[in-house]
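Certain chains of the assembly are absent from this excerpt, and the rest are unmoved.
For reference, chains read A, B and C in written order, and residue numbers begin at 1 within each chain.
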Amino acid sequence: MRALLDQVRAGAVDVDSAIDRLKHLPFEDLGFAKVDHHRALRQGIPEVVFGQAKTAEQVLGIVSSLVKRSGNVLVTRASAEMAHQVKGAFTDAEYFPASGALRIWRDRAKLGKGKIALVCAGTGDLPVAEEALVTAEVMGNEVDSISDVGVAGIHRLMSHRAQLMEARVVICCAGMEGALPSVVGGMVAAPVIAVPTSVGYGASFQGLAALLGMLNSCASNVTVVNIDNGFGAGYAASLMNRL
Amino acid sequence: MRALLDQVRAGAVDVDSAIDRLKHLPFEDLGFAKVDHHRALRQGIPEVVFGQAKTAEQVLGIVSSLVKRSGNVLVTRASAEMAHQVKGAFTDAEYFPASGALRIWRDRAKLGKGKIALVCAGTGDLPVAEEALVTAEVMGNEVDSISDVGVAGIHRLMSHRAQLMEARVVICCAGMEGALPSVVGGMVAAPVIAVPTSVGYGASFQGLAALLGMLNSCASNVTVVNIDNGFGAGYAASLMNRL
Amino acid sequence: MRALLDQVRAGAVDVDSAIDRLKHLPFEDLGFAKVDHHRALRQGIPEVVFGQAKTAEQVLGIVSSLVKRSGNVLVTRASAEMAHQVKGAFTDAEYFPASGALRIWRDRAKLGKGKIALVCAGTGDLPVAEEALVTAEVMGNEVDSISDVGVAGIHRLMSHRAQLMEARVVICCAGMEGALPSVVGGMVAAPVIAVPTSVGYGASFQGLAALLGMLNSCASNVTVVNIDNGFGAGYAASLMNRL
């Protein structure tokens, strides 16, 4: 583009030709303005790799490439083999086997303006919560975890009122009937991100029951992400916590 | 059968022939023992007519016939026209337009041994709760109604703890995410009958979300009936309250 | 409670008895602390009535009662008859027939810290967007509406980049394939709330296709509310915009 404009300036290319050629420049050239601006906005957002459909070699390659651009890289749904290879190459990589999260976390600046509360209905939901936790941490948040507070023991949840009300954003992970976000949503004035988990059997239909429950929540401050999508919840909560 | 046995006694029919003939007697003759015995057990259970697929004339005819056998008749899902005709013939018939329940309630003996608590999440669930109430009453129960205690306002529900804990059986009606029975189930040691209602929109799928939520309840004392089946809940609760 | 503590102070009741009696005080008495505190947090949140399952008389009654507590009242899914009755009593009530939103908006303080962008794929999605708009406004937000920017005409959407990137929170309403939030999510760094609408036919299954599409969005900043739940999106976006 600069070359073209230099020629315009020098009178070597007339204005009509220049317009014509500008209109046909490939998008990526013109678009870098957007991309750079975008990147600026995205400061503090780690590079993320979805490990599931890749080989360990592919993951290692991608991580090696990304870590140069950004100190923080997150691989979700990584296998033990992926973790083994990446940790071989990057000794500061951390692997969380329950969720399959794999993290290189070098830039530890706090970017969130408050705490994110991470509430979990049962022990089976912990892997999903772990993925949310790892994500929110690497995106610069302090996370306050509250575990094993299913709605059938409402007093346990109630005893965490103070913690919940302090949070700027709340993430709720629950399987089975997925009722926790409704109760929590009624207790706080903060946005609540509900994560249905596939915990359950029979008519839970791999998390469908929890998903539908959360979408139909009678608490107005609840929004929902995909079943088992702890990463998405951690990510969205992090963006909210930066507001 | 008597005739046959008289002939056996008189020697006019030998034992082998009698055995053969007895084996082929139609079921209904032999079976009355069971039916009668059964009826005895069913004492206090009203005659019930499912109004939905019938004409007003058919309902009037059936009610007129049943009321002779039993003082208590319940028509569920009755139309206004059915109510009009039945009330024309039976001045003590009561009609509940929200639920479509139509009742003749003459034998008001108390058969339940305690109270049934009838808990309702929102005002939209009231017609279903009404059907449960009318059913439980005509089956001889005292019912304690607790309304508008959705889980997103948990403190309202908590303030009814005492009432809930007094009940021998609890019925919970809720639409949308259907989370109420899980919370109530965790608060009481009594059996809880959960009634999903079709209240909601979008991903409630006419009550499917609530139904799945209740089937996946993490409270172990919850059993479930069909969507909008207030009658079934009232009926089952009445049987439990007689135990 | 005061009486009891007076007695403790006066020595008429010993500490052990007092503890015992305090433990059994009904929840509602102790709980008011929470409720009040909660209410304080909820400042600027209007009273909301779900109109769908109520009569016009009920709605008028509830609105009359609520308007005393709070200057701002929102009725969602109100019928024309409800609007007629409420506007008869409150001349400053506004009715939005496309969405059925009915609003009394007296306290017009700006509570949101930035703009909410409200993006809409097609004209059929406008009623849902209207519900979101009316909600976000009454909760004190400035809303920037962008209409008719379906993904099959991506250049129309692209021409709104600047508006989108300025928003602190984005709401995306789309029916049919529900792809808009993914594209918008990739264009902004703000949280995006996706609202599937029931616009479409055949395999849209009343919004299910759009709902599933949004839940599976490859953009990580997208969270989802129920089908046609413009209110929920406006509400959650408002909370985020206050952060």
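Going forward, contacts are C-beta pairs under 8 Å (C-beta built on N, C-alpha and C of every residue); 3 or more make two chains touch, one makes a residue touch a chain.
None of these values were measured; they are calculated from a predicted model.
All protein chains share one sequence; of the complete assembly in this entry, 3 are displayed, while the total copy number is 8.
The rule is short, and it goes like this: only the chains that are shown with their structure count from here on.
One copy, subunit B, sits rotated relative to the other, subunit C; on C-alpha atoms the angle is 90 degrees to the nearest 5. Among the other chains, B has the CA centre that is most remote from the centre of subunit C. Averaging C-alpha coordinates per chain places the centre of subunit B 38 Å away from that of subunit C. Averaging Cα coordinates per chain places subunit A and subunit B 49 Å apart. Residue numbers of subunit C whose C-beta contacts span two or more other chains: 34, 211, 226-227. Touching subunit A in their complex are the following residues of subunit B: 121-122, 150-154, 158, 175-179, 182-183, 185-187, 200, 202-205, 208-210, 212-219.
On subunit C, the positions that touch subunit A within their shared complex are 34, 37-38, 41-42, 45, 48, 113, 161, 165, 168-169, 187-191, 193, 211, 215-216, 220-227, 231-233, 235-236, 239-241, 243. Listing the residues of subunit C that touch subunit B in their complex gives 26-28, 31, 34-35, 50, 52-54, 58, 196, 198, 206-208, 211, 226-229.
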